[in-house]
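A single protein chain has been omitted; all remaining protein chains appear in their positions.
Presenting subunit A:
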Amino acid sequence: MGRYIARRLLLTIPVLIGASFLIFAMVYALPGDPIRALAGDRPLSQAVMAQLRDEFNLTDPLWLQYVKYVGDLVQGDLGTDFRGRPVLDTILLRLPVTVRLAVVAIAFEVLIGVVAGVLAGIRKNGFFDNLVLVSTTVIVSIPILVLAFVSQFVFGLQLGLFPIAGTTQGWYSYLLPGLVLASGSLAYVARLTRTSIAENMRADYVRTARAKGLPNKTVIVRHTLRNSLIPVVTFIGADIGTLMGGAIVTETVFNLPGIGRAVFDSVRAQEGAVVVGIVTLMVFFFIFFNLVVDVLYAVLDPRIRYD
């Protein structure tokens, strides 16, 4: 297992290099002049603009810009944005917001998704099962952008149940955005759990558990749930990485100053260093949580062995 983890961690290095280069190239390819954009309405003198371009290596060819960037990166320097603020500071400032949002989203996925899936799966084709089936279909059919605006309008503005935007009310501010962010995955988790439970209820070993005279609760929890949740746990693990990406829309709509929002702003301002820094971090999270899932898989299912 240790060797497997080490190998997987080593593999993340080429992936990170490839991903960061692609992102770097995409930002480079964006039309427009970031220095002009920075100046806004007040024209800068040619000399100042040239100096700024020089400072941010903007006159170098793409590959050289990238090499210089990585060179700084390995020394722990993520660079600065055009206003001179270190990218690392931006990340450290904004990451906690995104982490809180992701935690709330995962909590919703587990609480609502798994519970709804279990209840639906135990009584397959029952009323609750059909309810889950219909409601999850509705949820996955609505794009997250629409869902975000509608829920903001209804629950935030009309009903006044949740803050409309911002993070001024602590964890409470994260509930609505978290639910919106989780919605798609939540529906998927509910369905996955439901199918997995319904399938396992018919498994031979569940019949054995009944034949052993185990109490119904033990049959369900120990011999059905435990086995059924293996695919669900692995999905949720992998979803943590995906949620970071989904956070871009949610954070923008609900005006949460997280890294998703930072990416959105930086792309508009053509802040290459910020975009590359944050997205590479997201890629790392994604790879990391996938590795965690693979390791977890072996822990949950003794039939899976690496090496």
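Of note:
Just so we're on the same page, a contact is a pair of C-beta atoms (placed from the backbone, for glycine too) under 8 Å apart; a residue touches a chain by one contact, two chains touch by 3 or more; residues count from 1.
Just so we're on the same page, contacts and distances are computed from a predicted model.
Per UniProt, the protein behind the absent chain is "Oligopeptide transport system ATP-binding protein"; the candidates were "Ger(X)C family spore germination protein", "Oligopeptide transport system ATP-binding protein", "Phthalate 4,5-dioxygenase" or "PPM-type phosphatase domain-containing protein". Residue-wise, the contact with the chain that is not shown comes from A:L300, picked out of A:I5, A:M49, A:A238 or A:L300. Taking the whole complex into account, subunit A touches the unshown chain at residues 202-205, 207-216, 218, 222-223, 226-227, 230, 300-303.
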